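The other protein chains are all here in position, but one chain of the complex has been omitted.
A, B and C are the chain letters, set down in written order, and residue numbers restart from 1 in every chain.
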Amino acid sequence: MRLQRKRRLTIIAGLMALVAIAVGLTLYALRANIDLFFTPSQIAAGDAPHDRTMRLGGVVKDDSVQRDPDSLAVSFVVTDFAQDVPVRFDDILPDLFREGQGVVVIGTLGDDGDFAAQQVLAKHDENYMPPEVADALKATNSLPEGAGNSAG
Amino acid sequence: MRGKQIGMWKLIHKLGSPKWCYQLCGRLQPVFWIAAAALLAVGAVWSLAFSPPDYQMGDSYRIIYVHVPAAILAQSVFLAMTFASVVFLVWKIKLADMAASVMAPFGAAMTLLGLFSGAVWGIPTWGTWWTWDARLTSMLIQLFIYIGIIALRGAFSRPEQGAKAVAVLTLVGVVNIPIIKYSVSWWNTLHQPATFTLTERPAMPESMWMPLLLMVLGFYCFFTALTLYRLRSEILKRESRTRWVQEAVK
Amino acid sequence: MPPPESTATAAPTLAPRGLAATCVRQVKRELAIARRRGSEWINPLLFQALVIVLFPLGISPEPALLATLAPGLLWVTALLAVLLSLDALFRSDFDDGSLEQMLLSPQPLPALCLAKTFAHWLLTGVPMALIAPLLGLLLSLPAAGVATLMAALLLGSATFSLIGAVGAALTVSLPRGGVLLSLLILPFYIPVLIFGAGAVNAAIAGDPVTAPMALLGAMLALAIAGAPFAIAGALRISVDG
Partner (left out) sequence: MTVALTGRGLACERDERELLHGLDLDVVDGTLLRIEGPNGSGKTSLLKMLTGQLAPTAGTLSWRGQPLARARADYRTALLYLGHEPGVTTSLTAMENLAWSAALADLCVDAAAIEAALQTVGLYGFEDLPAGQLSAGQRRRIALARLELIPRPLWILDEPFTALDRAGVAWLEQRLLAHRDAGGAVVLTTHHEFAPTACIERLRLGATHAAA
């Protein structure tokens, strides 16, 4: 009986140790940038690799969108309000894409510092509101950064 | 203390008695059907006709009124199945297994609906109907787990054995639920965080979240009503040899 | 035969072996069986090698293209090869009654299951990791990824074996459980595949690989903690349920 009890304690201790290892390793891994997602600040700091497919997250800077009248080509600037990254894109943009909107851009960072986008995805956050409310908030300049600040 | 324990046991066994449960389901069923119909009708009209459009997404955001309830149910149903599996494995109450077996197809359907409505919503907002981010991928895995559970039950020629095997698989499959739940906060995903949390007010005005809440509750009531309905026929099927069923059918 | 002696109750007192010794014996038994039935563990490796050969022929022999696909292809084929080996894991023990003997042993069944799964890993995951550089060569895998590929395969295939054994135990009593087994197990393999291939890709790009490797380790730790109990429960259901 005592042996059984001892065995049971050993098993519980072992299980707890294994779960602790799993939790520790997961927390460690989550601190690292595992899914190649970068903000403009990180790119400016030189953290991002060049010529690799990665994801850039940020907000489309106001008055930065320039469309080529003859083709689909478009360029704009993604900002996190500290640093900017110029982006080039040559395909159809999502409806939700607009200046001040949060976006996730998949593409590669060129050596010239330009980001060549393969896909532009408009990110929506958990803030929903009717247009009148948004206008009112904008008027008082208290619109939450949620107009798209979902870069992080 | 001891007397209380015995009382508990009696209650558990009474709840576990198919005949008693059959009658209880019959009595509760109309309540939930009516509640579901009322909630879904009010919620649908409110959300489609009266709640304001989103300032950015316009009317397309209204998919949220299907998408969010479906996604919530997809996970809740699995948790309910997990609970039923534990009850079945520990106390060997067959009724728990019957409940788990009738819930699984509904859970799979809700997962599919969540994925489908998400895809439809994704086209106008994100610009893509599918992306391999953590939330979408873990939800797809959830669908496969549901399908696996349904397939495993069907594969056994002896239902009792299949029931136990399914219960074990359900307990293994529950590891995916926290992954779905936290995928949006652990990784930088395209998917937005949860609309409803227990601790905070939703980040939308009342005119938007009230119909959503009605829809979620309506889905829950619909799920409950459907489960009670299907549980009744499952009880009749499995207990078809007993005298009370033969008398009830007559 | 000599006349029976009445040894029933007057048997010599035999010293107990202890759990560790029993588990070692279990592993040795599995290795001895594998030695006699060589095809059972060599076939999945051959299968993996053959499937790898299909890609240069079927897609394109262009080294640059193959190099980008290599980490994913090596992981997907390893996953499929493990899947192929799983159906036999408990099958013959179930058929000849050995499983029933394990179930009635005074030793804890989860420990025996862990030993058996460990042997399965020794016979599939470890050789797979060892031949990975060779297969990588066929796909022009950049040299920078080879060491990480081997290490990640060692970790990930152990998780494959543990999760797979749960599925094998659940389906062992079904006459044709093979396809169903794949359906049950594949969803649980997806996270291992994502981070396993992710680690190799990171190594090739020169990024740190510690984060995906840590996640592979976390999944293995969870699998070691949970799978033996699930396998044991599933086996009891399959044998007598």
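As a working rule, a residue touches a chain if its C-beta (ideal position, glycine included) is under 8 Å from a C-beta of that chain, and two chains touch if they have at least 3 such contacts.
Treat the numbers as computed from the prediction; the structure is a model and nothing was measured.
Enquirer: Under the definition given at the start, what are the shown partners of the omitted chain?
Expert: It touches the following shown chains in the full complex: B, C.
Enquirer: For review purposes, identify every residue of chain C that touches the missing chain, sorted by number.
Expert: 1-12, 14-18, 21-22, 25-26, 29, 32-33, 36-37, 92-93, 95-107, 112, 236, 239-240
Enquirer: Need a quick check: the contact residues on chain B for the chain that isn't drawn.
Expert: Against the left-out chain, chain B lists 92, 158-160, 238, 241.
Here is the rule we go by: only the chains that are shown with their structure count from here on.
Enquirer: Report which of A-B and B-C is connected by more C-beta pairs in contact.
Expert: Ranking A-B and B-C by C-beta contacts puts A-B first.
Enquirer: Where the centres are mean C-alpha positions, what is the separation of chain A from chain C, in Å?
Expert: 37
Enquirer: For chain A, jot down the residues that touch at least 2 other chains.
Expert: Within chain A, residues 34 contact more than one other chain.
Enquirer: If a residue has to touch 2 or more other chains to count, which residues of chain C qualify?
Expert: Answer for chain C, listing residues that touch two or more other chains: 222.
Enquirer: For chain B, which residues are in contact with chain C within the complex?
Expert: Going by the criterion above, the answer is residues 89, 137, 141, 144-145, 147-148, 151-152, 155-156, 158, 160-161, 164-165, 168-169, 171-172, 175-176, 179.
Enquirer: Could you list, by residue number, the parts of chain B that touch chain A in their complex?
Expert: Those residues of chain B that touch chain A are 52-57, 60-61, 64, 124-128, 131, 134, 186-188, 190, 192-195, 202-205, 207-208.
Enquirer: Spell out the part of chain C that touches chain B in their complex, as residue ranges.
Expert: Checking each residue of chain C against chain B gives 166, 170-171, 173-174, 177, 180, 183-184, 186-188, 190-191, 194, 222, 226, 230, 233-234, 237-238, 241.
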